[in-house]
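All protein chains but one are shown in place.
What follows is chain A.
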Amino acid sequence: MAATITSEADGNLKENSMFLKKTLAAVSPLTLRIVAECPVTKARACDLTLPHSSVSTPVFMPVGTQGTLKGITADQLEGLGCQICLGNTYHLGMRPGPELIEKANGLHGFMNWRRNLLTDSGGFQMVSLVELSEVTEEGVKFKSPYDGKEILLSPEKSISIQNSLGSDIMMQLDDVVSSTVKGPRVEEAMHRSIRWLDRCIAANKHPDKQNLFAIIQGGLDAELRKACLDEMTKRDVPGFAIGGLSGGEEKDDFWRMVTLSTDHLPREKPRYLMGVGYAVDLVVCVALGCDMFDCVFPTRTARFGSALVPWGSLQVKQKQYAKDFQPIDPDCQCPTCKRHSRAYLHALFKSDTAAMHHITIHNIAYQLTLMRSVRQSIVEGRFPEFIQTFMKRMFPSPDQYPNWAVEALASVNVTLE
């Protein structure tokens, strides 16, 4: 039944696709309204309207790799105020596969998530997870870890899978090079990513309901990044991601590439900084003008008992918390902190996996609350003061402020006290 409806819709879309491509800007299923801009830094607060619901930025997007978020139900995630989360195209394309998800009314239907979804292109996972992957002009070739079959992930294939998943935001397939690689390979990857962007735009079957974001590449070379920005911003895509960073490069290089990118990205489109999620990085990169972030860290670290707090992190499994009857963070309003003590969670880690779920919920709540406070301070015109307070709480003393953060903030007129 569901399958029939989908194929009919596809038929209609094919007929209409010429028309849709020409009027892409008009029908792009995304609007960005800038609510406030920080008068000191490059930070901004926006309302981003997507097909399933609106999103208040700056926003942190939790990662639900395989159509689920580490033991948390869709209702719990919604209860925490999450407006958008991620799914991984590589994993979902392998299992359960795009055909099945399409039959289930897309990833939204399959995991029963009512709000927005963003899917990556699958390329990054392939290069980082699968041995013997090979990049050619055609796409990324690799052997399936499940049945050993050779598979080609082309820009068209990536978009086709993401069309089946039905995400609100899709990412272009890019040619991923480790951020520590230098030389001609970086330039080749940058140019290829531009060519692949054009192929992705052409392959999108649902430009009226799925937004395709371009990914700025160019490694740590300012010239290459600038060239990539110039080319990609000529395309009328609904949004841009800053890619090829947070892969082990020096933080000094990292923030300079971020700020260079936001300097040249159009003001009226969302900017997504990929793979960034540590609290300090988030606050600094909001100041540098980024709107959207994702990272597996807060949920991954929860499984090992690491709870995120305004003063860093707290290792619940450590012996010192066995008799500590306070909540993880006495000021946190999450369901975990409202009911359970560090001591109980410490003990529960020895008995049941629900202990991990408690920390996961707290960590997601921490990330989302942090971003809500950031947004609130931008709206109220006191973001620079927020940064001062945040840094003071995070580090025991100013001489422990990381140098890169001090410099990055100074570049947007915030001098840490």
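We adopt the following convention: a contact is a pair of C-beta atoms (placed from the backbone, for glycine too) under 8 Å apart; a residue touches a chain by one contact, two chains touch by 3 or more; residues count from 1.
As a convention for this text, contacts and distances are computed from a predicted model.
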Omitted chain, identified by the protein name its UniProt record gives, among "small monomeric GTPase", "Rab proteins geranylgeranyltransferase", "Growth hormone-regulated TBC protein 1" or "Queuine tRNA-ribosyltransferase accessory subunit 2": "Queuine tRNA-ribosyltransferase accessory subunit 2"
Among A:356, A:391 or A:414, which residue is in touch with the absent chain? A:356
Among A:71, A:310 or A:402, contact with the omitted chain is made only by A:71
Option touching the unshown chain, where A:100, A:202 or A:222 are the choices: A:100
The one residue from A:111, A:153, A:214 or A:328 touching the chain left out of view is A:111
Can you list, in ascending order, the chain A residues touching the missing chain? 2, 66-76, 79, 91, 95-96, 100, 103-104, 110-112, 322-323, 325, 335-336, 339-341, 343-344, 347-348, 350-358, 361
